[in-house]
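Only one protein chain is missing; all other protein chains are in place.
Moving on, here comes chain A:
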Amino acid sequence: MPEAPPDSSPTLRVETVDVTYGRALSALRSVSLTVPPATVVALLGANGAGKTTLLRAVSGTLRLHRGAITAGTIRYGDTVLDGGDPVAAVRAGVVQVPEGRRVFAGLSVDENLRSGGLGLSRRTRTAQIQESRDRVFTLFPRLAERTHQAAGLLSGGEQQMLAIGRALMAAPRLLLLDEPSLGLAPQMVQRIAEVIREINAQGTAVLLVEQNAGMALSLADHAHVLEVGETRLEGPAGELARTDAVRRLYLGESAEDQGAA
């Protein structure tokens, strides 16, 4: 597969995508979403709304869950990503950090990081891994101290750092983050939010799926709210944070709070 000439600023365009699991269960219906270069887009919604499904559609891993895109297109710049090939996504510069961290517990921290570069072509791998490792260690100095430790022995926060670091090894231009704050202490959530801001400031676009809507909206430029497989709301994150529905459903404020504010 000839590699496409590096387009410095591709945009992710998800257009009217339908996803079905097991040929019967409809998980997404006509969902569209755009992630322009170097922006943060948040994807909100309750459990089962289809947030993770959308990320799987982009990263090409639906097939592992017996799901398929049945309509619509996903493009990243000129690269078509709706063919269900995870390698194509990684090589195009789109890398997903799975929900629940999913680090390789029995492998060392260093091996986990190296595994992040496995999707790169052999030609670019060695040089890229060296460069990316330096970047990851600058972002997460704590990982540098534990390169030989088994990843399963890290704390939850450290595992999340490793999961993000592992994804950064492929030098993505678009990072798909699935619930990075899940199960972490408030202080660690703060730290992860800073990291996302920093990664974005370095020019990487982020598509962020979060239950923690407060955190997500504070980071995002643009946000989408999914409800049972369809887009319910979308707009600039700041505006969305002020709408009643979002405040009530995702920011945990009651009607009286809004009156007081």
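Following the convention adopted for this analysis, contacts are C-beta pairs under 8 Å (C-beta built on N, C-alpha and C of every residue); 3 or more make two chains touch, one makes a residue touch a chain; residues count from 1.
We take it that contacts and distances are computed from a predicted model.
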Which of "Solute:sodium symporter small subunit", "Branched-chain amino acid ABC transporter permease", "Hydantoinase/oxoprolinase family protein" or "NADH-quinone oxidoreductase subunit" matches, in UniProt, the chain that is not displayed: "Branched-chain amino acid ABC transporter permease"
Residue of A:T11, A:T39, A:T73 or A:S115 in touch with the missing chain, whole complex considered: A:S115
Contact residue for the chain not shown (choose from A:L107, A:L139 or A:L233): A:L107
Option touching the unshown chain, where A:A27, A:A57, A:V90 or A:A213 are the choices: A:V90
Option touching the unshown chain, where A:G156, A:G203 or A:P236 are the choices: A:G156
Sole residue of A:T61, A:Q128, A:T147 or A:S218 that reaches the chain not shown, by the stated touch rule: A:T61
Contact footprint on chain A, counting only the chain that is left out: 59, 61, 64, 66, 86-87, 89-91, 95-98, 102-107, 111, 114-116, 118-120, 122, 125, 150, 152-156, 166-167, 170
